[in-house]
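Once you've had a glance at the structure underneath, I'll fire off some questions.
Of the protein chains in this complex, all but one are displayed in their positions.
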Amino acid sequence: MSTVTPDVGHPGAGGHDHDSHGHHGHGHAEPSPLSLLWQLPTFSCDHKVIGLQFLITTLMMLMVGGALALGVRWQLAFPWERMPILGDTVFKADGGQIAPETYTMLVTMHASVMIFLVIIPILAGAFGNFLIPLQIGADDMAFPTLNMLSYWFMWPAIACFGASFFFGGGPAGGWTSYPLLSALQQAAPGSGMAQTLWLVGLTLIGVSSMMGSVNYMTTIINMRAPGMTLFRMPLTIWSMFITAILQAFALPVLTAAGFMLVADRTLGTCFFIPSGIVVNNAAPTVGGGQPLLWQHLFWFYSHPAVYIMLLPAMGMVSDMLACMSRKPIFGYKPMVYSMAAIAGLGFIVWGHHMFTSGMNPALGMTFMVSTILIALPSAVKTFNWLGTMWGGRLQFNAVMLNCIAFVSMFIIGGLSGIFMAAVPVDIYIHDTYFIVAHFHYVIFGATLFGCFGAIQFWFPKMFGRMMNDTLGQIHFAITFIAFNCTFFPMHLLGVAGFPRRYADPYHFPYLEHLLPLNQFMTIAAIIMGFAQFLLLANFFGSMFFGKRCGRNPWNANGLEWTTPSPPGHGNFDIPPVCYHGPYEYSSPLSHDNDFLPQTEYVPLAQRQAIAQAGH
Amino acid sequence: MLRCKMTLPHWSSFLGGLFVLVLASGCSKNPEAQFAWRDSTLELLPKAQDAVQQSITEGFGTPHDLVAWDKLPVDFGGVQGVVQPAVEGAKLSATEFQVQWDGTEDGIGAGSELLWMTGALAKSKTPTATVISYQPETKTLRLKTKNDAPAQGDRLAVGLGHQLQLGRMVYMKNCNHCHGVAGDGNGPTAQYLNPRPRDYRLGLFKFTSTLSSEKATREDLQRIVKYGIPGTYMPSFLLLDSKHNNFHETTAVVEYVRWLAMRGEMEKRLVDELSADYSQTALADEAEKEKKSYAEAKSEYDKARKAGNKEAAKPESAKSLTQLKKAAGEELAKYLEVDYPGTLNDTADFIADAWKRADDPASRIVPTVTRVADDAASRERGRLLYMSDKTKCYTCHGAKARGNGPAVEDFWKKPGSNETYAKRGLHDTWGNPLPPRDLTRGQYRGGRRPIDIFSRVYAGIKGTPMPAFGGTVLKDNDIWDIVNYVMSLPYEEQSPSAKPAAAPHMAATEPVGQ
Partner (left out) sequence: MGRFWAIFFILAAVVTVGFSAIGPEFRWWFPGDGLAHSTLGKKIDDLFYLILIIVSVTYVGTHIVLGYVLWRGAGIQKSDKVWFSHGSHALEVIWTIVPSGILLFIAFYQMDVWRNYRVKAYFPKKTAAVAEVTARQFEWRIRYPAPGKILQPRPQPDDIYTVNDIRVPAGQPVSISLRSDDVQHAIFVPGLRVKQDAVPGLVIPVWFEVTDTGTYDMVCAELCGWGHYKMKAQVVASSEEEFEAWKVNAAKEQSYDGVPQTPEAVAAKADDE
């Protein structure tokens, strides 16, 4: 049996922890564990503080988005019955029974919060900020002030989203905001001021993301430590780099589209509005626009955004898997190329969201081929992860479990994607719960499990303390089981023709028998939701009560593990020099240890000897 | 007066209850849906308010505890019958006996609840037995009960109120969020809709097949529920027809809506009866008036005194609001004791009669002549009538029938007052703006059959400025001419030359996918 608990490097207990706890051995003092935390309320330009600000904000938003999701699930399991909290307060006169536009609001805001305020910022914002300078050996980002602004632009966006709840019950056009529902003020209760605020919020998030991505690209290109060649970068950095490129090229389109939609709504332009449309007996529209244009523009960003929501997690999981398997990553270069391929193809697949929209059918064929092909790099990555674990000495701790879950869930999410890529099948599957199952498997099953792992993996670097592994494993087990109980049945619901965004699907006799299954899913979802308090308790509790650890509790190779935990301002004691790739675990070059830090110099002769031995 | 209380089964599953505890721990008692009271009810003096609320609640119950008041012409569901003698002189069994039914017994099945209405067992106002099975051939009921055996000739009701209960369930699922729990057209969604959802509480429905003074028939309401109202947010519930215990959802919800309308109208009439004398505003107005007249009298008195008139009588001081309230309270107590029961009874009778009458064939509009042939001559006659001063259709609907006649530019007075509406144009009885219909759009809210348009012209549209022309102003064949003219309007612009050439194949499906 391998070691489950990580090597925590107590003073005096650290065996091979070459750069162990700072009280001894090294001349300079380790910073206090909470030194980053105390800087949270400041306009700090330190990338680590900004990363932590992002992380804690997104964790809070995760709970908000989760609460909204439970509202959705509640209505699906107990339609028109009293909804706790929301029903008791807002709909008291109706006996706690919510209105249908409230349901569409819950659906819309759950998606919006989760995508724009959780997944995108937790990956690029939190981990991107925290890890990029540390892993490439830089003392900070290229543009620290821009970086600081990128965080603080989140708050006006959060304020906009928050304020939108108070107009017409909240935006209810779906997170995709298809016109005309989103373009005409009268089209639905949430299509008024709420929708405008939502769009402004979205644009602000875009501004925040854009500032981040410019920064990441510049930093990664210009500020790598000596010896940190492109192909010695950890896959996390590669993924962040590719994500930043995706963001930088796709976001302007969405921003433009957002401005056009706001103009349609407020200035009377008609980019997306055809003529002669009457909603709610308002005056007919003058028109000349095309609703499909929005779909093209929106998905031109939002499809790459799907990879923005996935690639960084792929990178981080690669790092963690290699470390926890005590083995080099299998096929480093194919991993990089496949990420690049995903990003490249990601730009030419947006039309697969529009197969049933009535766009030119010839386009449907092209998009089908490109979409199906994007499964290929994903498959290659999966095989490489399996290859990485193959024959490794697996450390079954909470970090690893979350990473294995990532791989397993990503396989399900990826395979279910093939159904939708195939246009004829998509005709049936489109806008049913099959889609809902698919993207939750990718975004929650893969990305969020990856994030749970990453939080626990890099937590020691943030606070100089370990998170409780037992609690982490319990959290993982509950979340994993409840997650599958919630989302796996959705595949079958989708096949049964269960449409998305229905406040009351049981209105239709052919769906009535699915109610018990939905109640089961809702119970699972509630359990899953409450299990996240374990994560929060572990996260915040461990800041104060976690086991103290040294610089490199996981015996990992990356540059970040050579810094103090938490790193002080400027990160590194001495500017690091990088001698090899980040995944040299169990290398014959590392004599006693099963890891070989990137900073450890190995004479050329030895390296050549090993290379010739055929590794 | 026979009332049968029926408690609504709570339709939440056991799971609902379980997780309510988990999620809402710390929250207070579950809120229950409640019938909102009219603003004018809440304006009444507390005692008067209590009286109205008490009588309405007694007659109609609460959303969770509906009352079937047999005075009302509502088909609450269920069937009544009389216990038949046991075979060959044997004693009647408590659990199995034959029944002679008043009506059809289709609704009876396992699980139906049984209520004793006369005889020794009729002590409880709630059902005391449940049907295990029913044999239609021998008309034999098998029951699960703890009661004693009934006597021959006892009356019983099975499944009483089931239709109303189903109606409420359907209503809460589909209608409540616009029309409101009490049918006040004030559900959470209502404020965003144009036109606003119907407020049933005046007992008025716009599109009916009855004469202008009559209420809507069941069929009229069924049509609206089934086919919706084009051009509004009232959608079609055509497929809302699943059966529960042999009750149709559509039928049930129509009964429930009628019942809500009766409840609302009852409340309104009672309040109207009381509010002239016993409402807070009326008393405040009176106090204001008192004050004013006292001030006038006082100034006169002062003037007289100044002028040296020592005999001028000093005016009595004005009654304060508290005094007025006290006096009104005393009067009210007397009124409630002496007159109110009679008023209540009369009001209920009045409403019940009105609704009963609506379903009488004599109330229905039946053209005396079949539709006049729809030719150019008839349409021209119709057009002339439309433009004539006899009908003045054009003043509202406009000379080109685009719903933009001169009337929409005016400020109109609120009925029964000197105030004008804040907005230009016509308003309906509920006080909402109501533009006249654009007749060229081919959108007919009350239905597009010739008889529907005929009925609109004949009896007008209830609760709106559209007047009734039938019988007095126009003869039936005149109305048909107008109908022919109106129905031709949407197609007028499609002169043969303007018509696109009849495409051979898939004519209507041209521009696609670029």
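Order of writing sets the labels: A and B. Residues in every chain begin at 1.
Throughout what follows, a residue touches a chain if its C-beta (ideal position, glycine included) is under 8 Å from a C-beta of that chain, and two chains touch if they have at least 3 such contacts.
Computed from a predicted model, the values in this text were never measured in an experiment.
From the set A:G192, A:P489 or A:G558, the residue in touch with the chain omitted from the display is A:P489, counting the whole complex. Screening A:K92, A:H507, A:H569 or A:R607 against the full complex identifies A:H507 as the residue touching the chain left out. Only one of the listed residues, A:A157, A:I404 or A:A531, touches the absent chain: A:I404.
Although one chain is not drawn, its touching partners on subunit A can still be listed: residues 1-4, 99-101, 103-104, 107, 172-174, 178-181, 184, 187-189, 273-275, 277-279, 287, 289-292, 325-334, 356-358, 361-362, 364-365, 368-369, 372-373, 375-376, 379-380, 382-384, 386-387, 389-394, 396, 401, 404-405, 407-408, 411-412, 415-416, 418-419, 421-425, 427-428, 430-432, 477, 480-481, 484, 488-489, 491-493, 495-497, 499-505, 507-511, 513-514, 517, 583, 585-588, 594, 615. Mapped onto subunit B, the footprint of the missing chain covers residues 174, 177, 189, 209, 227-228, 230, 233, 235-240, 365-367, 369-371, 442, 448-451, 454-455, 480, 487-488, 490-491, 494, 499-500, 502-513.
The criterion applied here is as follows: only the chains that are shown with their structure count from here on.
Residues 11-13, 15-16, 19-20, 22-24, 27-28, 30-34, 36, 63-64, 172-174, 176-177, 181, 187-189, 191-195, 231-233, 242, 512-514 of subunit B are the ones that touch subunit A when the two sit in their complex.
In the complex of the two chains, the subunit A residues touching subunit B come out as 70, 77-82, 84-85, 87-88, 90-97, 99-102, 168-169, 186, 188-189, 280-282, 358-361, 504, 507, 509, 519, 523, 526.
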